[in-house]
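The complex appears here without one of its protein chains, the remainder shown in place.
Chain lettering (A, B and C) follows the sequence in which the chains are written, and residue indices restart at 1 in each chain.
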Amino acid sequence: ESDRDDLLTLEEYKRYGRQMIVPAFGSLGGQMSLKRSKVLVVGAGGLGCPALLYLTAAGVGHIGIIDNDRVDTSNLHRQVLHSQETLGMFKCESAKLNLQKLNPFVDIKSYPFSLSNDNAFDIFEKYDVILDCTDTPATRYLINDVSVLTGRPLVSGAGLKSDGQLTILNLKENWPCYRCLYPNPPDPGSITSCSEGGVIGPAIGLVGISMALETIKIITGFYNNAYSKPFMLVYSGYPLQQYRLFKMRSRQPNCSVCGSNPNITKEDIRNNIIDYGLFCGKLDTNVL
Amino acid sequence: ESDRDDLLTLEEYKRYGRQMIVPAFGSLGGQMSLKRSKVLVVGAGGLGCPALLYLTAAGVGHIGIIDNDRVDTSNLHRQVLHSQETLGMFKCESAKLNLQKLNPFVDIKSYPFSLSNDNAFDIFEKYDVILDCTDTPATRYLINDVSVLTGRPLVSGAGLKSDGQLTILNLKENWPCYRCLYPNPPDPGSITSCSEGGVIGPAIGLVGISMALETIKIITGFYNNAYSKPFMLVYSGYPLQQYRLFKMRSRQPNCSVCGSNPNITKEDIRNNIIDYGLFCGKLDTNVL
Amino acid sequence: MGIKIKVEFLGGLDVISSGVREHKCILPLEEGDATLKDVIQFITKNVITDPKDIPVFICDETVRPGILVLINDTDWELEGGEDYVVESGDVFTFTSTLHGG
Partner (left out) sequence: MGIKIKVEFLGGLDVISSGVREHKCILPLEEGDATLKDVIQFITKNVITDPKDIPVFICDETVRPGILVLINDTDWELEGGEDYVVESGDVFTFTSTLHGG
């Protein structure tokens, strides 16, 4: 195992050679960028599992996984990184165990507790890119605000039944954040969780894989040069699979966290003056 | 473990509950159809790995995996079902080992040899649906012809670099086969393999996952009732991910295997009178 | 005459129209006179199957927070929002925001 971030071992060349020769990937420079990068995946569920599998396989150097949930039988139809052998284990640790077998060159850290106002800044500051693979609006707003305030790009995915959504937030100066798109939280009564609404494994899996590719694009610098206007991908699994691309708004000047006069600050979050549960109506589906 | 195909154990209800409540899936009937089904995956590589993960997780009752290749380091950036621990093992056996941990309720059989004129009919006849996750034109034509002659629907995927393609062949009376779409094999000089052209993991992974969903749709009877005209999905990973849907031709009357006067027969294939290597110009990239 | 438009529901929002995702509609107004506001009105009256479901779509007389509105595949924020002037052939897509992971 190589612990130097400035070179690739022969073993790593062999492992990553097939992706390094794809022009869009960016050759050795792309691979070195991946190796140096630090990616935090919040939620090791239906989205997190495939995203983690492909990010680990691709050779992201440092991966953090935060999830306070434990592996349950009802997860296994879609959370393919866990298994019968890791039932009852923290998902982040089950994930780490299996990912380390896939790629021992990746440094993986697990955080077996909830992301909260208290710990979010300290954790986010250790990483370059954040993936939102969670499933409650309150957590999504917390992840967004901390990503904005720490200047981290956020790859945000969601899925339910056979539908999915993916967007990149806070990528550059003119890109929107989650609050730019959704200034008001949804009515708690209108939220359907995976346990109530159900979810088809490959549908949410596809969104998770797409998140991995978008993360690779960000890290390898693809969006620095190429087309880069805010977008949202909307997937439907039925009747025929489709992945629609929508052009989205830029950063909103009146946004309460990324706008010109933001009123959400790091201090207010850390001091629990911002209460995400209250803001979103205290819904806790607790299903990642 | 339940070895009865006509009921679900409580454990299985728990495991599959979240997908059974998605309306398009078809509830208990959909789950029972999956449990009774027999799916053959040809190739446990970049497409086969994600397809197998999600088909196994979803509860397909019987899965066959045929692949004569062994796990190599250069596979692991995209073939996420294998690992450092199974290097050198037959891919079909590495796959089986890991899938069985994910879902012990699935009966998995591995075939650690090449699909050939001699063995294809005997194997295909044991399964209801075939997935083509291979990567040489000769094998693709063989799989097609045997699928047509045994009356099996064929979910056919392909990927290279950051692009992918997916189609369902031979699904119903009016659906095309691979030869209907491609009566003439490509020029061997024009074929690029994954080892030459490279491949980005999540791009081919996405196609493999989509193949799993199409297989689930076929097995749960979704295409019996709903929209069902021949189609092809074409995926591009760059610059922005897109999944285009194209409307394709129906079965062609002049097709040499599924047309009105076919000249390719089971006997000719079994007696090696049809030489797929010769037909496709003896290209053997040997990279699954 | 009226204006030919297409209305689509994604992300499970087709529950308000008996599971039908795509609706080809004729908006009974003249081109130039109709805005997205009229389309929303039209939907509540003619596309939503059961009036009980109107609150799933509407809140405070506009589209409920959490529903994204796209005009010809572009966020309505970039197209003038509710005041967008409808043209023949326009596609209006409404998708509920998903939170599952």
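Here is the rule we go by: a residue touches a chain if its C-beta (ideal position, glycine included) is under 8 Å from a C-beta of that chain, and two chains touch if they have at least 3 such contacts.
No experiment lies behind these values; they were computed from the predicted model shown.
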Check your understanding: Where does the absent chain make contact, in terms of the chains shown?
Key -> B
Revision key, fill the gap. Touch with the missing chain holds, among B:115, B:160, B:258 or B:274, for B:160
Review point. For the chain left off this view, which of B:137, B:153 or B:202 is in contact with it?
Key: B:137
Check your understanding: Of the listed residues B:48, B:153, B:202 or B:259, which contacts the missing chain in the full complex?
Key -> B:48
Revision key, fill the gap. Touching the unshown chain, chain B contributes residues 43, 45-48, 132-137, 140, 157-161, 163-165, 181-187, 190-194, 197, 199, 204, 232, 234, 236, 244-249, 252, 285, 287-288
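One rule holds for everything that comes next: only the chains that are shown with their structure count from here on.
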Exercise for review: Counting only chain pairs that touch, give me the topology of the graph as line, ring, star, complete or other.
Suggested key: line
Study note, to complete from the structure: Min distance from chain CA centroid to global CA centroid: chain A
Practice item. Give, as an integer number of Å, the spacing between the C-alpha centres of chain C and chain A. Key: 30
Check your understanding: Approximately how many whole Å separate the CA-defined centres of chain B and chain C?
Key -> 39
Revision key, fill the gap. Chain A residues touching 2+ other chains are 161, 194, 197, 199, 245
Review point. By residue number and range, which residues of chain C touch two or more other chains?
Key: none
